[in-house]
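All protein chains of the complex are present and in place, except for one that has been dropped.
First chain written, first letter: the chains are A, B, C, D and E, and each begins at residue 1.
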């Protein structure tokens, strides 16, 4: 089985980080194709960058399908381009926010999300509602670190997430935490140990869900709401994204 | 006052049609800048095409601001790029689905939407929920005409919408109708007359709402959830969409 | 175009204040008929006073229609008598709470309401739910000033609203504010300037929405849920409110 | 114990009918004061008539309190004036729609309402949402009989409600029915027998709930959201409704 | 009339306490059968103990029916076994959480629940949602006393509930309180006096509701969602709970 792990931003160090997380939990025989799109932003922290990322995701879903991938993961917590990707893919497509929230609903009675900058809270809020987690998501908290600062040792990402996590357990009464950025993927296990509750990284969970769907023979329906986009002549810069069936 | 009326698809005949609708209701002194983006799809009927359109909208919001526009209208019923556009605009940004649904909530107790192809129903459904119209929107109906067929006389768009509208009044108990495509803009008045209930075209209503916000001095807040996108070096094809402040 | 601006309370100084606000934003050619009903309470701060006000509103809608008004505004934040008014009016009827909340949903991702006395919070809460703003309305805050005290310089209405507004921006993460009383209408612009987010006064926004609906030829449907009240012989004091068609 | 059973319309035959229903289920020692207000409409079938009825209810709550009533029932399915009545009453106030819906939620998994004219459906719909019965109320059905026609033998009210009830059991999968008009009160037992599910008349259930609250020493809180209306000088026709404490 | 008051735990002192509460409010002629099941836990404070209690409740509903009871009350705030009990009972079955929440919705605009240990908060939360009290229930507060400690004088249950109640009135803006444990039944009246708002004990309210349903001839429908369990050969320990019709 081959899973297409798409980092929608262009920072290759993050692609490497999530590839390592994914490979650490993948079942024997699962191959991980980890990529960044050719075009995009170095990190995704607002709606505008999500709009850019959506097209990068579509591009890489197509590339992944051409290379025989059986399933696709969108490894940015805003799940940019999820609906569009489902229309162009043959295999299932999973967003990491989606995967993490569904996992959290199966593991606890209520969860808190810990995200990077507070301006991204509203994005997680809308996703929680869309994915049916309106009641389960008790609060979304920001550590006020930019995505690319998570890797900077002097930013103390682990300590700040830990502190926010402690607040979530007591003030929000949550018994599960969701990490609100793919770039936090490597911290999940240590946080889980330190806090004594499941700390969910969407990247690893999405790998397991993707394997599940493939093994169960389940994919997105190719008609109805997610039918293939009709072939049309796209104009200008958009031509490069034309449907290629 | 100058309003930037963006047709997110590249069909100039539709741009002309909605420009005429907009100018017919604009207050004296309001200038309408009606445009299509340089890149995009000839019509927008799925999530993939919406993702494409979102970037075209961002582009034209920027062009409109450079030309002194005071407010922006996204004239496609899926409101593609609405959040991204608000981050890059100084003036208010209104989607026509948004405008039409809010108008419908102020005019009736429950409304039905009449859209083009049934594959777009789910898009309107998600928007209705997002805009708080979950309870007010009683049903979304499709006439099974493609967007560009609305203008073809032999497709009898008026008759088919009228028929669906009649069904909405009786079966859905709706007392307001929302037209689910900018390309139906020219039919609203005749349908209203024939059905005896308000038939709402988002284009014209959005013009009035835009004028209202400008006259009242109201715009999207430029900090918090809709703060300006940070300046970052976008890669590859995305470079053309870089933040230019 | 002639708009019927109804102040449902009997305080003529407030009628004057909102008339000035309305006229300041009305389009050229729009005439504002600003009135208080013959019977009612000097200010409206509880459910009982709203019940009284509802009949005053109905009375003035009828008077306004007799004088050729094209649309009606109920300028009290509880929107008293809104449904009844729609049954008796030919033109559209807009409540200022309704207008302000719909505007706030089109301008920001989440808003806070700032009302007068905390006993009115529950009224705004019910309206927010009814108008579909359940998720958008992040909190309703009271400055603990009675309606008629807003005009008293020693009450420092502006400063108290400003302070509450600041709290809303940080604690509620709101990026739009809604003023919860028609009597705050004259403070909106200064508050907007001071806070850097849209501060929405329902009176002015409702004027623009009313103009929009009239120009677009939209009115409340006169059958279905808002059909005209049947002619019946009302008894006792109610006789004065009989249907007069 | 003395219960104030208020028929908000002015049809004395209906007052007699519901008084009989109430007395048939009241506990020994419970006295029923059954009244119609001095002013009002002969039947209540739209929002305008509800606005009229609200003041009649307030008036009769005060009269009932003056006569020593311990609790109040608003015996019209729209529960007109409920919030206002709670502000002016010392004892608990119960609307029959409220009582019937809460009873239905305790007796079945889902209920249907059977109302008179379809124009009243929207009123029941809003009440269901307000009372938390959004999910439990599976459908609201109308028999298209005016309130005052229920008593006309040639209108076959019983048969028509029975037929609609049968449809509710099969098509809506309901296992409880709520009668949507006080004037159907005398039919509840026969319908229950014929259909084999609880058919709930709000009048009788409200009597039991009122007795319950009085015996348990429970009443509406007299501060907070339902604090007494402040004493103010009402103007014009409203003077007659002034607060009298 | 005979009411089956089931204490789902095995602590007979609590059975005595709630029997006294019930008898104090029962109408003349109402007999209270107060029992604990033969098998069960001494107190119910988690989901596991609720699962145990559910079968004890079913057992006692059957015993009560055999002894001619007309209605059944489940006197534990988690309402364990409510759906199962309705399937096996002929008379109506009422949970005390259900009764208290419905009463609170008829008495105030918003209520707070005061429960024992914070681990039971989630149970009350789920019930509030199930019973339609999602919006009315403003908060659930715990005094951190175990159920059986409520009776220990040195635990100062009254004082701690009073303190939490005061916080609810100010911080939650509630105007009704619901006691989250049958073992608090004897404190309701004193708390009500001290706080000036209705403090609702589900046991007493449920007695009144049960009497109401019996007098109105209302019971759970015996077909549809609550039809009798089919007769089947239960295995092992479950055999003792077999259907006995």
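In this text, a residue touches a chain if its C-beta (ideal position, glycine included) is under 8 Å from a C-beta of that chain, and two chains touch if they have at least 3 such contacts.
All of these numbers come straight from a predicted model, not from anything done at the bench.
By the touch rule given at the top, the unshown chain touches A, B, D, E in the complete complex. Only one residue from A:33, A:47, A:102 or A:232 touches the chain missing from this view: A:102. Residue in contact with the omitted chain (choice from E:122, E:167 or E:195): E:122.
Residue E:83 is the one among E:83, E:159 or E:193 that touches the chain missing from this view. Taking the complete complex into account, E:41 is the one of E:41, E:71, E:106 or E:199 that touches the chain left out. Residues touching the missing chain, restricted to chain E, are 10, 37-43, 45-52, 54-56, 58, 81, 83-84, 86-88, 119, 121-122, 126, 129-130, 224-227, 229-230, 232-241, 243 (touch as defined at the top). For chain A, the residues touching the chain absent from view are 25, 27-29, 92, 94, 98-99, 102-103, 105-110, 131-136, 169, 173-176, 188-189, 192, 196-198, 200-201, 204-205, 207-209, 211-213, 215-226. Seen from chain D, the chain kept out of the figure touches residues 109-110, 135, 173.
Criterion: only the chains that are shown with their structure count from here on.
Chain nearest the geometric middle of the protein is C, using mean C-alpha positions. Separating the centre of chain C from that of chain E, both taken as means of CA atoms, is a distance of 44 Å. Taking each chain's centre as the average of its CA atoms, chain C and chain D sit 29 Å apart. Residue numbers of chain D whose C-beta contacts span two or more other chains: 121-122, 129, 224-226. Taken pairwise by the contact criterion, the protein chains fit none of the simple patterns, being neither a path, a ring, a star nor fully connected.
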